[in-house]
Each structure stands twice: as structure tokens, then as C-alpha cells.
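Could you have a look at this structure, given as C-alpha cells, before my questions?
Excerpt of the complex: some chains, original placement.
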Amino acid sequence: MSHNTFGHLFRFTSWGESHGPAIGCVIDGCPPGYLLTEEIIQPYLDARKPGTSRHVTQRREEDRVKILSGVFENRTTGAPISLLIENTDARSKDYGEIADAYRPGHADYTYNAKYGFRDYRGGGRASARETAVRVAAGAVARQILGDEISIAGALVQIGDQPVARDDWSWDEVKRNALFCPSAKTLPQWEALLDQTRKAGSSLGALIEVVAHGVPVGWGAPVYGKLDADIAGAMMSIPAAKGVEIGAGFGAVRLTGEQNADEMRAGSDGPVFLSNNNGGVLGGISSGQDIIVRTAFKPTSSILTPRQSLNRKGEEVEVRTKGRHDPCVGVRAAPIAEAMLACVLADHKLRHRGQCG
Amino acid sequence: MSHNTFGHLFRFTSWGESHGPAIGCVIDGCPPGYLLTEEIIQPYLDARKPGTSRHVTQRREEDRVKILSGVFENRTTGAPISLLIENTDARSKDYGEIADAYRPGHADYTYNAKYGFRDYRGGGRASARETAVRVAAGAVARQILGDEISIAGALVQIGDQPVARDDWSWDEVKRNALFCPSAKTLPQWEALLDQTRKAGSSLGALIEVVAHGVPVGWGAPVYGKLDADIAGAMMSIPAAKGVEIGAGFGAVRLTGEQNADEMRAGSDGPVFLSNNNGGVLGGISSGQDIIVRTAFKPTSSILTPRQSLNRKGEEVEVRTKGRHDPCVGVRAAPIAEAMLACVLADHKLRHRGQCG
């Protein structure tokens, strides 16, 4: 039982604060023999890293990952893999004035209440910086999943502006800093973000992640359900407030006939005529695409003053001046991809453990 | 690592199939000294049990719980509590014809693919009957939480008909078989369900559960987040396809100013001016109400024929004739309440373990 460990057979334990010397994780349970180098992990960190466009925090972190153990001659050995990312651009002075005040919507108040005090610098342990570690672990998980399984995420809504789904292109996602799948939608979102940033405000966002190529049979009944683990994984991402699989909340409005994913015989096994279940039936993967959407609330750290309290319980106004993303969801796609990769790698090993 | 265990310090391990002799669970980690009798657990099972109205499955189960261990002179001893519920009205012949065919939207296909075969009688392990066990465990969890914490759930939407929120009454929830909080909405839903049942169809539903009185400080950062555990818990309920906390998916459309739950000094600690975060900040309870909504898909077992395959991979038509709920969500409120109670009891002990 660990608060900072994710997964069971493929599992990683995360550590580090926003303004400490480094962050990192230890991956335990990785099978032996997989190719693994720092160069394999780095591109995923680069995709998440801050400072890449005007739409995200201007903190400049190289986010260079170092492999400290568990790899020999570029192959995983089966021993724990220790990954370390140094913090190089932490500016603690930015946070001096919020050492005592609670930022509304942030974990400041609850951390203090739970632990009696907190490392307030940059949010300490509650910083979204921790998500770099998830992305690094996800890169290792992808090695275990192999080339047959691809995992891709995109931003599908900012504020009240959904993406133009009829203009969807996975290639476009890679071309822009917003993980936007539509060249048509992109300029609208950029304008919206510019306007929001200038207003000292922030926006919520919706992320969709799809895993393609997952074989039928991963997951488990009852509490070890694949979708239950996915839901927990996504909701553990900072600022996440909702998760849905397949038709998700939309399934409430469907009839049983509409919702049933009918099956026909294909040349290469069953063919489903729809995918309202999002690739999971009874907690077990069906072989269809696994489709997950996660809702992110707007960034809590905003320039617009908000009413709050300080540690003494006195009423104060809080304005957060540090370097923050106007929309945390913008950088969430690589994180959500990574979490899905970790859940799948874990269930691959769990399935193999029980069913051979 | 267990597929059939829920929780960490307060944890229960569930067992049993729909048409076996019994179902049950073992609760481990319960603190000593709490009052516990079968009479304390039974009302929660009665609230969930089938056959209570024309709107739910007509299977008649007494659902009498027996305490086999862990209680001495009506007090928990700290030893594992074994709970057993006999199956008395299992009719295996109803399922003979679907022994080989896969019901679309059900776990038949994925179970067979994972395990090589399955106990098809009544859905075997994948049956919603397993949820009786969750309700029993939830009743024990409530004893640990004590009277200061109340947990209540209601049905807030069936199909495309949301409840009239301006007519909300928790008392009304207890008065009707649909867990409907509005006397105004109730007859509309009853008509909708009658019509759906007659059409051999089924409907999705939305459940809302609220925990009141949870103190600030339960939960943990990062992966042991209270909301992450709640999300996993809710998504593990059969037919659940989405979970949201507080403003949930609605938070996508909010600005940072709107979403920030501002704080003022109250006579008895902090007062929040809104609760978009649904009682959880940074994975830790804030002292506000914890508000969770879970989306349930329509029942997969319907009378209307659907295209599918059998075990040999041949194309067949499937009509499910057994006794099924036209809307699984109708009986889901007591289950969702129970899961929330179990998560909270677990985190109460986890918090005490780490923070004293």
C-alpha cells in the first residue's frame, strides 16, 4: 500500500518536489531483455516539457532523463529502473508571498491540514512537475507493450470550443503545441488561449486518448477491472475531474439496442459494429480500440485575485504570479497517454501471471 | 495485488458466482470495538435487493447476510469479518441457450477469451449479483465512519430525462423504488421504464452520491488520491462508463475565476463559497461535501434480438430472456454509496496510519 506507487506488476514509485534538486521514479517489475536507453525515453519528455510555446508555462526545464539502474548494455535486466530528472529552473522566490496564503482550488489548504505544514515552493509535491515522471515511466511501459500497440492522445476541447471532429488528423496533433487534431480548430484555440492569458484567467480542457492494438483478454473482473484502473489512473493526474470510457456519460442517453456493440465474424476474428464500450467489456479488453476521455478543470493558479485564507485563518486576496499554464489540459495529452500505457503494461504482465 | 480485493487498510475480498451456492466477502483490517450485527448490515442489502418493484429484475433473493467471523459479543474484534449471502433463487435453466452465444455488450466474449471458458450461469462471476457483497462491506465501512459522516445516493437521470433538481428531497429518495429525489419526476421515470420494459429495451442512468461530514485531510497526493480511488471504485461497478467529481466534465467550460472555490473565515473554520472541486483538493478531502456522479450504460441483457457470435465464431442472433433490470442504474445508488463508504473508511485508516 503506497500513496506514491502506481501499478502492480509493472509499477513505478514517484518522488520529488517542484523546487527540490530533482524528481524521479523507480520502476519495478519490468521484464528483462527490452531495449531501453535515455534516447528512447527523452522524446516523450520533450513532448510534455514546459516552455515550448507561448501557451504554456515559461519555466525552462531541459527535462533530461538519466537512467541510474536496471539497464545493462541497453537492455532492461529485470532489476528496478531508477530514472532521474534534475530541476534546473526552479525559482523559489516567485512563491514567497504564497508561502502562507492558500490558493483557491489548489492543494495548499488540504496539504497543510493533513501534514501540518508543506513545502510551498512551486507547489512542492502537488506540482504538475511530478507528471514528468509519469511520462518517463510511460515510455518504459511502451517498450513492454511493443510496436503492435499504439497509444495516442489529443486535446478535444478547450473551454466551450470542441475540436472539429470532421477535420481530425493524428498527424496534425504532432505538428502543433496544443495537441490539436484539427488545423481548422487550431487558430481558434490559439486565439482563445491568448485572450485567456491576457485576461489573467484560465480554461478547462478535455483530452482523448486511444490505445490501438490491445489484444482481447487483458484486465480482470470485479475490482481489478481494466477500466477501473484506467479511471483511477486518469483521475490521479493533477486537475482531472472526470473520466469516461467509450460512450461514457453519453451512454446514459442510449437504449440497450443502440449501446450493444454487435458482433460479426471477420476474416481475422470477431468484428464489432460499434464501440460504445470503448474497448472494455466486463473489465476485460475486447480487442477494440480503448477510448478514454479525461476532463481537466481550469488552472487554479491565476493572476486574477481571488478571496482566500492564510495559515492563520485570516481572510486574504490571492493572486498567483508564478509561471503557469493558462490551460493545464494543453500539456495533459502526453501524461494521459503515459498513464494509459502504464495501466496496459501492468495488465499485460498481470494477465500473463495468471493466465500464462 | 489482487483482482478481487478492494481497499488497502480497510479492505474486502469478494467471491461468488450468480448461480453458485452463495456469495460473500472477507473484510480485513476493520478496527476493533465497533458495534456490528447482521441487523446493522441487512437494511443496506434490502435497499439493493432485487424483486422489490416491477422496475427491476424479478429474481427473488432474500439476501440474508450471515456474519461468520470477526465479531464477538456484537463487537468487531480486529480479526477478518467473513460475510456470507446464500443464493436461493438461481434458475440456471434460463441461461442454457446463452451458454454458447455471446451477449453483445456483456462480458461473455472477453471472459471466454481470457480464461478459455466461463461459468455462464447467470453471468457467473460477471453478474451484478456480486454487488450485494459491496453493499454488505459498505455497511461495515459506515460503522467505521461513524454518525458524523453521512453518505447518500440518488438517481439523477434516466435516459434523456434528468431529475427536477429544484424539487430535490432526500426523504423522497427513501420513499420510492427508483431512488428518485423528486416526487415530480418519479411518475415520468416510471412511465419511461414501463415503456422500455415492454419494448424489450433498456436505458442508461446517472447516479449521484454525496458524502457529508468528511473531515479535511483524508486522501493523499499523487497516486493515492482520494478522488482517484473514488473514480476507480465507481468504474468497478458493473455497467459504469464514466465518473466525475464536483463540477466534473462541466469544469471544462469554466474559467479559472468561476472554478476557484473561494474561501472565507467561518466561525468554525474555513467556509468555501462554492464546491466545484466536489470536496477534494489535490487528492485530499477539503471538508466540503464529496460529490460523485457515475454514468451507467443501459442493461446489455435485452429481449430485442442483437447480432452476435457463438463460441465457435459463428454468427447468431441473441435475445436474453432471463430476469433482468431494464435499467441497471435503478439499483446502483446503494452500490455507489457503499463503494464511497469503503473508500472513505480505507482513507480514514490510511490517514491515521501515516499522520496519527
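The first chain written gets the first letter, and so on, giving A and B; residue counts start at 1 in each chain.
Note that in this section a contact is a pair of C-beta atoms (placed from the backbone, for glycine too) under 8 Å apart; a residue touches a chain by one contact, two chains touch by 3 or more.
Computed from a predicted structure; not experimentally measured.
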item	value
Full complex stoichiometry in copies [only 2 chains shown in place]	4
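In this text, only the chains that are shown with their structure count from here on.
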item	value
Distance from chain B to chain A - Cα centre to Cα centre, in angstrom	26
Complex contacts: residues of chain B adjacent to chain A	1-6, 8-9, 14, 102, 104-107, 109-111, 113-115, 125-126, 130, 157-160, 196, 201-206, 216-225, 227-236, 238, 240-249, 251-265, 269-270, 273, 276-278, 281-287, 295-300, 302, 304, 306-309, 313-315, 329, 350-351, 354-355
